[in-house]
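Apart from one protein chain that is not included, each protein chain of the complex appears where it belongs.
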Amino acid sequence: MIYNIPFIAVAALILIGLYTVIFKRNLIKIVIGITLIESGVNLFLITLGFRKDSVAPIFTSNPDVSQTMSLPVPQALTLTSIVIGVAVLALMLSFIVYIYRHYKTLDVRKVVGGDDE
Amino acid sequence: MNDIISFISAHLPAFVVAVPLLGAFLTPLVSRIGDKSRNIFAIIITGLTSIFALLLANDVFTNGIRTYVFGGDYATGQTMVRILFEIDAMNAFMLIIAAILPFAAIVYSWGFMKEQTGLDKYYTLILLMTAGMLGMMMTGDMFNFFVFLEITSIASAALIAFWTNKGNAVAAAFKYIVISSIGALFVLFAIALYYGQYNALNMAVIADSIPVEMGFVDKIALVLLLAALAMKAAIAPMHMWLADAYGRAPSSVTVVLIGTTLASLYAGFRVIFTIHGNQLEQALNSWTIFGYEFSISLANMVGILLVALAVLSIFIGVFMALKQVDLKKMIAYTAVAEIGYMLLAVGAAIAVMGGDLEATAGYTALKGGIFHILNDALDIGLLFLVAGAVYYTAKQTSINKLGGLARNMKYTTVFFLIGLFAVSGLPPMNGFASKLMIYESTFQINPILSIVAILCSILLLAVFVKVFYSVFLGPKLPKFATAKEVPISMLIAMGIIACIIIFIGLFPDIVLQNVVTPAANALNDASSYIAAITGGI
Amino acid sequence: MSGMSKIVKTISNIAFPFVMIYGLYIIAHGHLTPGGGFQGGAVVASACAMILVAYGSVWTMGKIKEKRLSILESVGAISFIVLAFLGIFIITEGVFFKNFLANTNLMFGTTVAFQSTAANINTAGVIPLMNFAVGLKVIAGLFAIVLVMAYATSKIKEGKTK
Amino acid sequence: MALAEFFNSLINSLDTGSGFWNPLVWGFALLIVFLVIYILRGAGKTSYKKGTEQTKPFLSGNPETSKESMHVKGENVYWGFVKSMKFIYDRFEKMHNGNVSDYILWFVIIMGIFFLVLGVI
Partner (left out) sequence: MSRRDFVAVIFFAVVAVFLIFGALKMHPFGPVEGQDGFDAEMDDHIINNAQEETGASNTVTSVVFDYRGFDTLGEATVLFTAVAGVILVFRRLKK
């Protein structure tokens, strides 16, 4: 129970992100919510890689290789996920620049993209 | 010569994804030479990819499941640490769709995109879309699936915003990337749950290690995957992004977008049938009311949910399509209805799945639904290409301003008629064969479903008769007096798809026996898919 | 945006080589110490972004066009995927992404046992080469993204949007 | 041999559970129907001449209007159906506001329903 505090923090981060996406009106804040969800998922991945009293899985000048090492795969997955998040963020922000150029507003209720204006 | 063929066939699964990736990386360099050379290069790369994909599909249909491990050798049963591609008949069936659509799109773009700027990035992104779609259809590794999903989403979003001088195109692209990134993040969350539970990322290993008595975390992962993939596959009421995205993107991009949407739908089927295939028979709960024993299995529950969503999709799609005034948005809502038809058939098959599926009518329903995936991709693709041709000639797609185009564009009119017959399920086109199977099998399962399906199909016919009347028929409008037929490349692209449609329509039994039935069997038995990796359950 | 004050330009001139050397160090030692192509590339790209902020996007765009950067990036990507293809073509019975240099006493081919090793850079087969390819790609890519967005938004600020 | 099997498979009919569907048989039936219709048509009135007053559009004496105004706009087709289904279309219009937050809200709603159905039951 008390050992699962990091997992509860992950759930809280994801829920805060969802709340931001659903209830906020500003496009920038929606993007912030998406990055919150993403950081929650990354935190979950990196949390899964931890084992009790373990060290980093690197053998270079490592005093004792027999001690338990933390899992290497989640760190690799988190690296991939972070880079993907950067790419998505860049594209979304450039879309927002153009949306502001066209609609002169960032209110999500006005950026509806109806038929040809 | 012979060993070259054997060498290529040994590495086919790698080539199918790696060749379009290499082509995409090379495109910025090739486009320094000239536009014509860049177009020819893109056509060559896409044709090569299609040939490899068809060869791989043929190999799988003849020799059974193919696995390809990246970066090392692997003996069945040892610890699965590397990424691998696993292609069974269902993946091969999807590969056929992915081989047809991007080639037609690239050929179409030669004439359709002639006046545009930034074409080197356009070809790069459309090749990346193709590579991501193929990877989604072939991979056997969950996290690798997520990576390809993100590649496809980012490339699609950038291409939807191609016409940046239109505000609604950029707005549609923003909506699409918000939807797809949130969906992909929840897919990643589910993958992380599986990893934390079973310390595995391979689909077959996960499916092998999930206990038959599902835990709470497994249920949460299943729900997250189902909801996220349903949103990516544009199932109502999460379909609204599709109308914007399909309607605003250039038609050549929309044709590839159809393939990516169907790839997400396939991933949902894979999750239900393969990863949780062992738990489908498991009873979720059982009550005794008045001495009667009620028990609902996971298969019943998921099937009922999917059928409900499917009926909603068909209803909303048809009714909204009837009211649209924009031609491409109308076809987009029709695509929503068509996806509903597939989901209706497969959901009905899941709902009645108990013991052996072959005994029940669900087997026909499953075959019909899988058959309809191919037909829908071809029909909607042809209609979008025709809509793009109309836009190319008349520079607008609002059906209020169009009229009398049949006098100027004869071939386009013929292609639109073929697409109209096919998509609204009129004989002798291919849409009729699969829809007939769906009607009869769902009638044996529950008559109301097939009644709804038939009525909505009639409404679809009404929608397209209206479009045909108001766009192509009618008096020759003065503002289109100088309208000409579209360039030859666009006609070739439309002709390819039209010929395949007519072939499937005239000889449906060949396709059903050689392609669809193996795919249905492969989707139905998860044990062989798992046994190919773990060596027996 | 236009450039910043002379103090900022001087400080960034002094700091730029150190940051870049550090990033290249991270890229080169990716198979021995924490880090790798992505991380080191991000460090170098941040150095370039610092120059961009100090001197302004218009000046930087005058120095280097984003077309050159995208060419550089595709060169990095092509070298990466070609290294992956060599796994098929170099050795018999090879597969895609085969580490064909590891444990062959060729370049980067020193064999390592399961032990606490001293930092020997001459190991790990194709992994250092892939690190360099990915590092080049990440430098060019991130700098291209930052440069293009800064240039476009600066043009918006000056009013000539189209 | 394989070719013969191929041609045999061409004329196979699609088994759809309870019924069957064969496009070639259907096409043959369609041909016969067209033949009958052509014969009936040949037995029709023959005093029809092109280029005379018979072929001119007759709008009860009024002059013929312009092509633009004669073409029925696509929006006006089926206006009766849309009008009678107004109670449905109002719902759908309210549903399809292009607000991306509502799209995500629908996703959350479906996820909640799935949770309730699969987790509680």
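Residue numbering begins at 1 within each chain, and the chains themselves are lettered A, B, C and D in the order written.
Basically, contacts are C-beta pairs under 8 Å (C-beta built on N, C-alpha and C of every residue); 3 or more make two chains touch, one makes a residue touch a chain.
Here the structure is a predicted model, which means the values were calculated and not measured.
Q: Who does the absent chain touch among those shown?
A: Contacts of the omitted chain with visible chains: A, B, C, D.
Q: Which is it among B:T79, B:T288 or B:T482 that touches the chain not included here?
A: For the chain that is not drawn, the touching residue is B:T79.
Q: Give the residue, chosen from B:E150, B:D208, B:D244 or B:E440, that touches the chain omitted from the document.
A: Only one of B:E150, B:D208, B:D244 or B:E440 touches the chain omitted from view, namely B:E150.
Q: One chain isn't shown here. Among B:G47, B:G71 or B:P487, which residue touches it?
A: B:G71
Q: Give me the chain D residues in contact with the hidden chain, please.
A: Here the touching residues of chain D are 102, 105, 108-109, 111-113, 115-116, 119.
Q: Extract the touching residues of chain A with respect to the undisplayed chain.
A: 1, 3-8, 10-11, 14-15, 18-19, 22-23, 47, 50-52, 57-60, 68-69, 71-73, 75-77, 79-80, 83-84, 86-88, 90-91, 94-95, 98
Q: Which parts of chain C face the unshown chain closely enough to count as touching?
A: 30-34, 36, 38, 66, 70, 73-74, 77, 80-81, 84, 96-97, 99, 102-103, 108-115, 117, 119-120, 123-127, 130-131, 134, 137-138, 141-142, 144-145, 148-149, 151-152, 162
Note that only the chains that are shown with their structure count from here on.
Q: Between chain B and chain D, what is the separation of their C-alpha centroids in Å?
A: So the centre of chain B lies 23 Å away from the centre of chain D.
Q: Which chain C residues sit where two or more other chains touch them?
A: As it turns out, chain C has no residue touching two or more other chains.
Q: Can you list the residues of chain D that touch 2 or more other chains?
A: Where chain D meets two or more other chains at a single residue, that happens at 98, 100, 104.
Q: How about chain A: which of its residues touch chain D in the complex?
A: The contact residues of chain A facing chain D are 18, 21-25, 30, 108-109, 111-114.
Q: Please name which positions on chain A make contact with chain B in the complex.
A: Residue positions touching the partner: 14, 21, 27, 30, 34, 37-38, 41, 44-45, 48, 73-74, 77, 80-81, 84, 87-88, 91-92, 95-96, 98-99, 102-103, 111-117.
Q: If you look only at chain D, which of its residues touch chain B in the complex?
A: 9-10, 12-14, 16-19, 21, 23-24, 26-27, 67-68, 70-75, 77-78, 81-82, 85, 88-89, 92, 95-96, 98, 100, 102-104, 106-107, 109-111, 113-115, 117-119, 121
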